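One protein chain omitted, others in place.
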Amino acid sequence: MTTYFPNVDKIQYEGKLTANPFAFRHYNADEIVMGKSMKEHLRFAVAYWHTMTQDGSDPFGNPTNIRTWEAETPMATAKNRVEAFFEILTKLGVEYFCFHDIDIAPEGDSLEEFFANIDEITDLIKEKMDETGIKLLWNTANMFSDPRFNNGAASSNNAEVFAYAAAQVKKGLDISKKLGGQNYVFWGGREGYESLLNTDMKFEQDNIARLFKMAIAYGEKIGHKPQFLIEPKPKEPSKHQYDFDAATTMAFIQKYGLEGDFKLNLEANHATLAGHTFEHELNVARCYDALGSIDANQGDTLLGWDTDEFPTNIYDTTLAMYEILENGGIAPGGINFDSKVRRSSFEMDDLLLAHIAGMDTFARGLKAAAALKEDRFFDELKEKRYATYQEGIGAKIVADKEDLETLTDYALQHDDVKLESSHLEMVKSRLNDYLV
Amino acid sequence: MTTYFPNVDKIQYEGKLTANPFAFRHYNADEIVMGKSMKEHLRFAVAYWHTMTQDGSDPFGNPTNIRTWEAETPMATAKNRVEAFFEILTKLGVEYFCFHDIDIAPEGDSLEEFFANIDEITDLIKEKMDETGIKLLWNTANMFSDPRFNNGAASSNNAEVFAYAAAQVKKGLDISKKLGGQNYVFWGGREGYESLLNTDMKFEQDNIARLFKMAIAYGEKIGHKPQFLIEPKPKEPSKHQYDFDAATTMAFIQKYGLEGDFKLNLEANHATLAGHTFEHELNVARCYDALGSIDANQGDTLLGWDTDEFPTNIYDTTLAMYEILENGGIAPGGINFDSKVRRSSFEMDDLLLAHIAGMDTFARGLKAAAALKEDRFFDELKEKRYATYQEGIGAKIVADKEDLETLTDYALQHDDVKLESSHLEMVKSRLNDYLV
Amino acid sequence: MTTYFPNVDKIQYEGKLTANPFAFRHYNADEIVMGKSMKEHLRFAVAYWHTMTQDGSDPFGNPTNIRTWEAETPMATAKNRVEAFFEILTKLGVEYFCFHDIDIAPEGDSLEEFFANIDEITDLIKEKMDETGIKLLWNTANMFSDPRFNNGAASSNNAEVFAYAAAQVKKGLDISKKLGGQNYVFWGGREGYESLLNTDMKFEQDNIARLFKMAIAYGEKIGHKPQFLIEPKPKEPSKHQYDFDAATTMAFIQKYGLEGDFKLNLEANHATLAGHTFEHELNVARCYDALGSIDANQGDTLLGWDTDEFPTNIYDTTLAMYEILENGGIAPGGINFDSKVRRSSFEMDDLLLAHIAGMDTFARGLKAAAALKEDRFFDELKEKRYATYQEGIGAKIVADKEDLETLTDYALQHDDVKLESSHLEMVKSRLNDYLV
Partner (left out) sequence: MTTYFPNVDKIQYEGKLTANPFAFRHYNADEIVMGKSMKEHLRFAVAYWHTMTQDGSDPFGNPTNIRTWEAETPMATAKNRVEAFFEILTKLGVEYFCFHDIDIAPEGDSLEEFFANIDEITDLIKEKMDETGIKLLWNTANMFSDPRFNNGAASSNNAEVFAYAAAQVKKGLDISKKLGGQNYVFWGGREGYESLLNTDMKFEQDNIARLFKMAIAYGEKIGHKPQFLIEPKPKEPSKHQYDFDAATTMAFIQKYGLEGDFKLNLEANHATLAGHTFEHELNVARCYDALGSIDANQGDTLLGWDTDEFPTNIYDTTLAMYEILENGGIAPGGINFDSKVRRSSFEMDDLLLAHIAGMDTFARGLKAAAALKEDRFFDELKEKRYATYQEGIGAKIVADKEDLETLTDYALQHDDVKLESSHLEMVKSRLNDYLV
């Protein structure tokens, strides 16, 4: 049997003292943390696009990545990629994966040919899934790379583009059913505008909602309803994207009555591009009961574009995992590495090394978050801080038993309010003690 | 009678060739533009805080402004300010004004004293209003400057602070009724967080909604319901503010069922701090039928804080006025100069010169927007651009007569979509021809 | 003879009322402004890369541009491009051009083949230059796109990459001599770092200086010394680029003693990415007597990457042209359109329309700047503002006749300093009157 990583066996947990770069130092799949195994908590997924089709090019540079699966024809390459991908999943011990339609199969010369290619490759993928027990976290349709999507897909000014997009979504749901997909994602990279001068924003958003409702209806018709997820991103490639951030997307979801069917797929780097921390976005989603899944990566807050780096910052993963613990877990969503190796990490083995780095960093985050939870670090902080709402006037406010007049009476009698110090510097310093 | 600007008479329109700095070069109040006078279109308001109480200090500097209304006691100063303020309004020919409670009256030593001061000063203001015909565009309560609001007002962790805020809102609505206020604004400068580590975001937002509902109920009770407005701002003073931008605020408004009573008061500088253009924010508000009023100023996109400069950029005012024309006007809202003179423009006369600059810049914008509208510049651009939705498959999509299956059939037959060029560079260059 | 723009003749100046999109509305090449023709002031250049080789792709999208010069082999395409390029230059009436080595000739399979291709194509270019009188503003070597430049060219960690880069620079100077290039540019897109963790910043900068000194020496040897220019950019593609902005580059130039041979090529979009206005960068260069040439484009200050839009903002071009007038002109540099059509402006004709937009916008800027200069708008403002340095203590300070002790004596006697208001709002509003 072909192997693409001949020098590497299945990655094992060896603890933090190991000198073996092809070992986990923190991720120990079956280790129990707060009553569940790490792998149940973390539900890692590998992203087909970054891992199998990203070539290392950037706006100023040509491809750098060495990839040994390139073959003579697009279909032959596509088939090699399936082999290689499942080897990566298996060697990493990752149980989920995610893909866009064009990641797995060549588009060919017609939509018909594209669909035929998808059928053929998904047969192969299904075989591999059956063989390994690996599952589909989510799939999606790439409705942003082809020139036809220059002005959007569902939000395109051209109705034929809408139709084309609809066909891709239908196919996406068909293969989701075929492969038992647990979620289905919409990321609208071109659902936005380059210039407001020539854009009818309301009309375009109406049309996006139309496509989403068609997807819901079709899912019902075929008896396969994955959790639908919208992935916010503020900009890039478009100057402005309609699903700017979690809150903006919730405004849209509510406006069009999609709350029952749609949740959010949140990405760390998209959060920072929108001016938020990742934990903020997760928390917003939780406020709306809409935390669906996450795209794990990290950006560089001193850069203004999506760098999609593998997560290595333990503050970020700790606070993200804390939100996930508070959410009662992320299932049926998962933690998908929407991360790409740096252009200078161009060797095949870097695909494994980078995922090991990301998985270890999330494992550190999980352990730290669990320790915070078990010590009731945040719980106590907040209980004490909001204590005035547990009794007296506070309890009555929360019980909706006060109004402006009764509160005015109260305030006139109690206008010398005393706050307590937050001791925020001490709190932040103490947080460091939980990072492992 | 006292005058604070002895050398300046009522500002007149003298046309763009005048050498008189105390004249309008573009704003001609009674000139008819698209069937309405400029003053009806523009509904300018002067902001009490920047004009009367801003002292020129900044985080690294002491006050610089020379203000001749300072007197021996806070109440004497407050009374002088009323005189001076109406002199400014009258000399500028501005018919509306806006204020926070603490702008007009000293807080004194107790809430009771504060309310008594407000009563006394608003009597004076009412007299002046009756005398001049000048109207109250909106008032609001300052619930962010006092130390008690360190952690928010309605979103404070301390229930007594909530009560205090409620009392200020009640008083705000009482004086709104007394003065015939057309709108009532909530800007939540501390309704957000300094650190997510000690914050219960959902609880805090629930409480904000509680206060808003109490305000609606009280307005109904006293038979005075101004248009309620929320003013979004992403950050500053708080690290994160809940009303981040127009879309975020619409998510909140929908979540808590406030659509019937609340619209948005949008500020140019807050838009850019949130990563948006001002016209974007106005357009978002229009999508939700929620464009209430605007705070006219401009920021510096190379700086990360609220500079609140007087508007002088004709691109911005043209595109803002275009949105307002599209909205059918801004009433009962208006264009409030939430703008402050630069620290180096510290003389009394700068208050007039700066408003003249802002009013002229908006007048330029109105004239340019009207020309764009009359030439159907944008209308034709968009009609042509979205033409495919007027017939055939596009018309059926918009009529909700298609589904994923019918569209797939269509797309399989029509997969060679051709887009048309946007000629965006030419469009932008042509836009310059409309700027006056 | 082949034409690539069969429907368009030479672009003529038709004035601002023309309805012809293929006409200048403001740029009138031979019109005299302040004693020189517009074309002498503006010295426009077309950039080979954006105009001839940019394909409309972006990090999330495939090529969109329709380009009719594509042929069966890279060399045949390269030859067609020369024809098309000179047709564009001629039809636009632009007299200068700029290119990277890889823009004009295919790299082939070896450095030797690349050089042979360059020789062949530059023969063709020379013919065209002789035929048309069009001149080479500057050329440069692309030392950032090939994977070998992953970690930089002169700053690469690999000495063989340094050697390769040196060979490209030598060839660049050889063809500069052959074509009579007036300037030679270095833009270090990869001369910086992806991560400081593995970078020896000092060593890398020493090596960059080494290459520059070799270039100076070689220019002297072959008797052809174009004005050497460094083009600053803060980031993208690298996380940090050493030539961050004008001031940073001047620190480098001084450190390595390159002042006599090197000036700056400044780009508008690079300025804003570094947190500066374009006019700031031009002014900094003038402070160091180092304003060499400019790359004309515009960015979007709400986006964090290089958008390289054609200039359409008349504030920016007015203030840039003002700096150029103050500099006594830009020669031997010029105004090179380092600008690319938007991805949605994908037709051949957009190449002309976009340059017309840019040229008209700079012509507007020139006329406005000349009016400001002739009215002594800024001159009078500044003379008045700094008047205290014309006499008394100010004059003595400037004449270096004071010291801390004498000034202390003075200050103890004159500690009640009074400033004058800047009236900045009025100044900004008046500036609008000069924009045409």
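Lettered A, B and C in written order, each chain numbered from 1.
Here is the rule we use: a residue touches a chain if its C-beta (ideal position, glycine included) is under 8 Å from a C-beta of that chain, and two chains touch if they have at least 3 such contacts.
Please read these numbers as outputs of a predicted model, since none were measured by experiment.
Visitor: For a quick check of understanding: of B:Tyr27, B:Phe114 or B:Phe144, which residue touches the chain that isn't displayed?
Guide: From the options B:Tyr27, B:Phe114 or B:Phe144, the contact with the absent chain belongs to B:Phe144.
Visitor: Check the options C:Trp69, C:Tyr184, C:Phe244 or C:Phe262 and report the residue that touches the missing chain.
Guide: Looking across C:Trp69, C:Tyr184, C:Phe244 or C:Phe262, the contact with the absent chain belongs to C:Phe244.
Visitor: For the full complex, which residue in A:Leu124, A:Leu353 or A:Ala395 touches the chain that was left out?
Guide: Reading the full complex, the residue touching the unseen chain is A:Leu353.
Visitor: Which one, B:Gly61, B:Gly223 or B:Gly328, makes contact with the chain that was left out?
Guide: B:Gly61
Visitor: Any idea which of C:Phe5, C:Phe60 or C:Tyr389 touches the chain not displayed?
Guide: C:Tyr389
Visitor: Go through subunit B and note every residue touching the omitted chain.
Guide: So the residues of subunit B touching the unseen chain are 56, 58-64, 144-147, 149-151, 189-190, 194-195, 235-237, 239, 273, 300, 302-306, 342-344, 346.
Visitor: Could you list which residues of subunit C touch the chain missing from the display?
Guide: 110-112, 147-148, 150-151, 157-164, 166-167, 169-171, 173, 194-203, 205, 207, 210, 214-215, 217-218, 234-235, 240, 244-245, 247-248, 250-252, 254-255, 274-277, 279-280, 283-284, 286-288, 319, 378, 381-382, 385-386, 388-389, 392-395, 397-398, 400, 402-405, 407-408, 410-412, 414-415, 417, 419, 422, 424, 427-428, 431
Visitor: Spell out the interface residues on subunit A facing the chain that's missing from view.
Guide: Touch set of subunit A with respect to the missing chain: 16, 21, 25, 272, 275-277, 301-302, 309-310, 312-315, 341-342, 344-347, 349-350, 353-354, 356-358, 360-361, 364, 419, 421-426, 428-429, 431-433, 435.
Keep this in mind: only the chains that are shown with their structure count from here on.
Visitor: What whole-number Å value describes the gap between the mean CA coordinates of subunit B and subunit C?
Guide: Result: the chain centres lie 39 Å from each other.
Visitor: Taking the mean of the C-alpha atoms as each chain's centre, how many Å separate subunit A from subunit B?
Guide: Those two chain centres are 36 Å apart.
Visitor: Of all residues in subunit B, which are in touch with two or more distinct other chains?
Guide: Residues 275-277, 419, 422, 424, 428, 431 of subunit B touch two or more partner chains.
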